[in-house]
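To start, the structure under review is shown below, and the notes come after it.
The other protein chains are all here in position, but one chain of the complex has been omitted.
Naming follows writing order (A and B), and every chain is counted from residue 1.
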Amino acid sequence: MLSIENLSRQFNGRRVLNDISLSLQNGEYLAIVGESGVGKSTLLNLIAGLDTPDGGRLRLDADDYARLDDDALTHLRRNKLGFVFQAFHILPHLTVLQNVALPLWLLGTAGAAADAPAQQLLDAVGLGDRGASWPRELSGGEMQRVAIARTLVHRPRLVLADEPTGNLDPANAAKVLSLLAERIHAANAMGILVTHSREAAATADRILYLTADGLGA
Amino acid sequence: MRRRAFCFALAALATFGDAAAVEFARVRRGLKLRFPFDHGAHPDYRNEWWYATGWLDLADSQRIGFQSTFFRVRTGIGEKNASAFAPRQLILAHAAIADPRVGALRVDQRAARVGFGRAGYASGRTNVWIGDWHLDQRDDRYRVDVRADKFAYALTLVPDGPPLLNGLAGFSAKAADAVHASYYYSRPQLKVSGSVTLASRTQAASGLAWLDHEWSSAPLPEAAQGWDWIGINLDDGGALMAFRLRRADGTALWSAATWREAAGKVRILSPNDVVFEPGRQWRSPRTGIAFPVEWDIRVGTRSVHLQPLIDDQELDSRHTTGSVYWEGAVTVSEDRREIGRGYLEMTGYGERIGFG
Partner (left out) sequence: MTLAPVFLGSLGRRRAATLFSFVAIVLGVALGMAVQAVHQAALSEFARGLRFMAGEADLQVVGPRGGFADGVYAMLAARPEVAAASPVIEIEARVDGHPDSLKVLGIDVFALAQVEPQLMPMAVPATDRLAPLREDAIFLSAAAQTAFAVKAGDRFAVQMGNQVVPLRVAGDLPGAADDRSLAVMDIAAVQKYFASAGRISRIDLRLAEGLTVEAARVALQNLVPSGVLIEAPAAAEDQAANLSRAYRVNLTMLAAMALLTGGFLVFSAQALSVVRRRSEFAFLRAIGLARRRLFTWLIAEGALVGLAGGLTGAVLGHGLAWLMLALLGGDLGAGYFSGLKPQLEFQPETTAIYVLLGVLAGAAGAWLPAHEAATVAPAQALKAGDSGVLAGQLAGRGRPWRGVALLLVALAACALPPLNGLPVGGYLAVALLLAGSVLLLPAAASRLAALLPRRGPVPARLAAARLGAAPGHAVIAAAGVLTSVALAAAMAIMVSSFRESVDEWLQQILLPADLYLRVATPQSSGYLDAELQARIAAVPGVGSVRFTRHESLRLAAGQAPVALIARPVSADAHELPLTASVQRTAGATAIWISEAMRDLYGWRPGQLVDIPLAGHMARVQVAGIWRDYARQTGAVLIDLGDYRRLTGDRLANEAAITLAPGTRVRELADALTATAAAGALQVAYPAQIRARTLRIFDRTFAVTYLLEAVAVIIGLAGVAASFAALAAARRREFGMLRHLGLTRRQIGWMLAQEGALAAGVGVLGGLLAGAAISLVLIEVVNRQSFHWSMGLHLPMASLVLFALGMTALAALAAVLAGRQAMRQDAVLAVREDW
């Protein structure tokens, strides 16, 4: 379970996040909706361990990681977190299957031991026959499906998705969003979707709104 | 008779063309040897050698043989060259120790042109040297100094009387044709004292030696394949020198002997009175040459048997004089009783003695 208590972050004296608290049960998929500039990305970066809060606590299961150094955070991300980006971030010089296997590589698993779960997830996102393809041969929607597969390949505790459909047309966006929700549930992971779109947020189990005043339902 | 020196005669013959300008002195019958003048070098002749051999008793009671030979060769080359390096005369030297504990000869050899004081000879007395090897005669005592890598010796040789003239008062014929002859005398029964260094250990040595001095300009007879020679100091104070020239088939081409009896009476023996009978053979593991290392020799009415100190007394001098020969210490017995000790030399058992 993820629990956030009194989290705050300021940049150059400007308070961006103030006293944010939140908790997420195992298997729960949460959407955070907010306008541009309210600190959505800052909050996500803090949860992802890409940024360090000025105050408050961050706890994933038993680990408090609000005060860890870069190496420890990197270790945490590698083992327990999964990411889906707006810009996909599919490496162009790796095949589709290799891209999916990449998180396992980082954990020191390579070869068949990495390929088997990667293939399983590719099957799950409906791209089982595209493992040997190069990313340039994929459409945007397909790329994000690859990214979803990659996110879950190492069985993360928490999946973070930042505007995953920002670069997709509405039809593809809907497919990707429902796939993401389905896969997070299938993996029994926790998920946080950050978006400005209420329609997108509707695919999650629960929706919280981030405003200048804080986080609320 | 040591025709080792004739090697050089042959060499000179090979290039008679330019050597023709050089007139070598000739050996003539009837020339009376004069001493001490004739102890010295005779540089007008083509070849000359002084040859000391003998038996030594060391302080550690080991009995060994020693040999030291100095050759002088007039090459006929560079007679008109003003260069101090002009190789008109060469000095070559062989030295050896026959040590039963080693089982073979310890040998060293040297060669140099005469000049710069590096090598030379004197007239009027025996004095010949090459580097720090010397054979030097003073007051009719000879001093031999040899320093080789594996051995060294410094010996004084004292004669018991006047030189023993071989052949016709020192005119020693080598064939029926008088062209093949040399001047040749011996100094037998030389009392030796001095020191010998073996394996870095120097010890006193004493014994009996034999010295030959011979010079000539004549070549070896065509038919000669090699020769056999002995020089023996007899226990009774007498001395025996005998040699024969050998044909390729092993038969004698010429032979001669000189026997000085204990009382001092000297007998010169003609070819018919000297017979060499080869006995047991020994084959060299290095050159494959077989040498008869035991002999029965009849000189006039007496017959002696030769037995080597050690079988392997082969000396490979292909670097200097260009031949392989056997030069070794032997004991002499008559009727199975030892009567003396001396040296035996055998040449021409591999190739014809000469060059190549």
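In this section, a contact is a pair of C-beta atoms (placed from the backbone, for glycine too) under 8 Å apart; a residue touches a chain by one contact, two chains touch by 3 or more.
The structure displayed is predicted, hence computed values, not measured ones.
Although one chain is not drawn, the whole complex shows that of A:Ser8, A:Thr74 or A:Ser197 it is A:Thr74 that touches it. Taking the complete complex into account, A:Leu102 is the one of A:Leu7, A:Ile20 or A:Leu102 that touches the chain left out.
Here the missing chain is touched by one residue of B:His39, B:Arg72 or B:Arg113, and it is B:Arg113.
Across A:Glu5, A:Asp51 or A:Asp205, the residue that sits in touch with the chain not pictured is A:Asp51. Annotation for chain B: contacts to the undisplayed chain at residues 8, 11-12, 14-15, 18, 75, 77-78, 81-87, 90, 111-113, 116-118, 319, 322, 355-356.
Residues touching the missing chain, restricted to chain A, are 41, 45, 48, 50-51, 70-71, 74-75, 77-79, 81-83, 85, 87-89, 91-94, 98, 102-103, 105-110, 167 (touch as defined at the top).
Note that only the chains that are shown with their structure count from here on.
Separating the centre of chain A from that of chain B, both taken as means of CA atoms, is a distance of 111 Å.
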